[in-house]
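The structure appears below as structure tokens.
Removed: one protein chain of the complex. Kept in place: all other protein chains.
Chain lettering (A, B and C) follows the sequence in which the chains are written, and residue indices restart at 1 in each chain.
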């Protein structure tokens, strides 16, 4: 809307705050997406290949936790810089068509639609698990999955639907809806406290300040205040710069 | 019983098999214990300090997965060799009295009784979580916990009891019973298949062979057969030695 | 200089590019700093406690690799948001005075002076190793280290000086100069290619374009071009968005 000149009010992009991305997207979603998959399936992740489609902040968290639970992780990305970061962090990176043949569990976290579609389904292994942790229920193409399921669809566990493709079957979790909300309890309280604090302080800043219409980043002072409060809640103390160090840092001569 | 000369029959120690320890104890319990704690509490493990008491095979799995979910892990052990291994693997190692002051989550996996008791409870942080994944419900001393709870006990979530010690409160999961059985679904099927295969083949070997009374290890051929079958189920192929390599290996000259 | 209004020319901040930070600072320095310490000391890092002072991009790389080599890692930071990220990533976080008593190896990567000074030296363990991977040779206070060394200074290995504090001795690497340059071979070629490509393309963009005086970020197209070239060099292929996905992404309705 801003790009089209149609945003008439000031907005603070709380979802883009560093603290928000670290907590909510990376650590919160990272844990709760895997938690949702385990609750729905009771799969053993060690020894499995998990394909993470999308390496934004949520994708990073999901890849980190899938690896932390013993899975071998493949990342699929369309952005070359993110793809390179994934590779440098030790993950296999490849096109989704290649990953389709190797994965045991597929997790979409891209923010776009039809990330997994007919051409992928027909290459997957029998018994592959499909979960979405991105946008609504559009990242896994349900129309194409239904069309491929010539043998019908059957609910085999409360949140697991088995799509019978004839020569193989695929297991869709939570009907393709966001798996950490549908199959687990969403973000832990220790994540939401940071989100709510950022939202409350940003709303206060908007109300008290004078802002131009458009999208503004969260002021750095708010990020630091929330981070400082969270550290205190965790019982973690840190150092402060000495006056001599402050002088050194601000000098370029 | 064997040590006392009272074991009158042959026994194959399936629980001691390498495949059993790797699958059932390390990877199966490792995942399911953390799964149980997440289901009961929805805690965010990243940023938390998890204390693992006992570094046998199950303890190793629990420490590995707690670390994989982002926790900082402390290990307590009475065996110097295990303690040294834990330290070499990058974990902090210390006596339980010191760990008591630092932990956010405590998990007992020792096989002995009263691992956490009155002297530990009074040093713990307010809100600390206590879970057992070892023997029955005796690893966390329930009598001493009840005695310390001068402010009473209250169920705050289905499997979480809050013990009020006056100046602090501790949260006991599943009444101190084995948390992966009580709060999650126990081992995944991909773990139990290995256990059942070992048990079935060991029983067959006992029935067909001629064995002296006493405890026998699982025959190596059975371990290798089960491992080979599991690899095939995972779709993993491996090499075989060439005849020249077999000759090289069996020679000492 | 820009803040003081004294920057008369356009500058592209290549050092702040995402690709530069990921490669040069995080992965390049992360590996080479540890490499320098191993070459100078042949220490076994497993079982050791490594204290990383500063959690910018280089500090993240150093902490990641120290952990990857088996060390238990403590992070010291003055920025609350960075400190919180370190804690969420599973590291212990504490003030430098507390870390001083626990560390076996100390690595400064802050960009400020006198990070380790007299008050820290007197708390360190006998045999502690001091290395700098930050600014010049000012992060470890050499004047205060010399003043504390009442028992003299002795070179015990080519790049290791032993400072005798009377009741303990500390080992300074490379005279406090940047340890990956002084004791190892600096960044691998696979890091510098990315840096040089960014610099060359940024210089070309400056020469061809029309820029206002001041500090500008690396244009996104250059970052993506360099990342794409590097992926190709690594033999990694990635997907592209479909036209339908591009439309979905650019719509807000």
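Note that in this section a residue touches a chain if its C-beta (ideal position, glycine included) is under 8 Å from a C-beta of that chain, and two chains touch if they have at least 3 such contacts.
Quantities reported herein were computed from a predicted structural model and do not represent experimental measurements.
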* Structure fact -> Answer for the absent chain's shown contacts is A, B, C
* Structure fact -> Filtering B:111, B:151, B:175 or B:217 for touch with the omitted chain leaves B:111
* Mind pulling the chain C residues that touch the left-out chain? -> 27-28, 30-31, 35, 38-39, 42-47, 64-65, 67-70, 125, 184-185, 187-191, 234-235
* Touch list for chain A against the chain that is not drawn -> 46-47, 67, 70-72, 84, 87-92
* Name every residue on chain B in touch with the hidden partner chain. => 1, 18-19, 22-23, 27, 76-81, 83-85, 87-88, 93-96, 98, 111-114, 223-224, 227-228, 230-231, 234, 236-242, 244-245, 248-249, 252
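One rule holds for everything that comes next: only the chains that are shown with their structure count from here on.
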* **chain A and chain B: spacing of chain centres that average the CA atoms, whole Å** => 30
* To do: With chain centres taken as the means of their Cα atoms, state the distance from chain A to chain C in Å.
  => 27
* To do: For chain A, write out the residues touching at least two other chains, lowest number first.
  => 27, 234
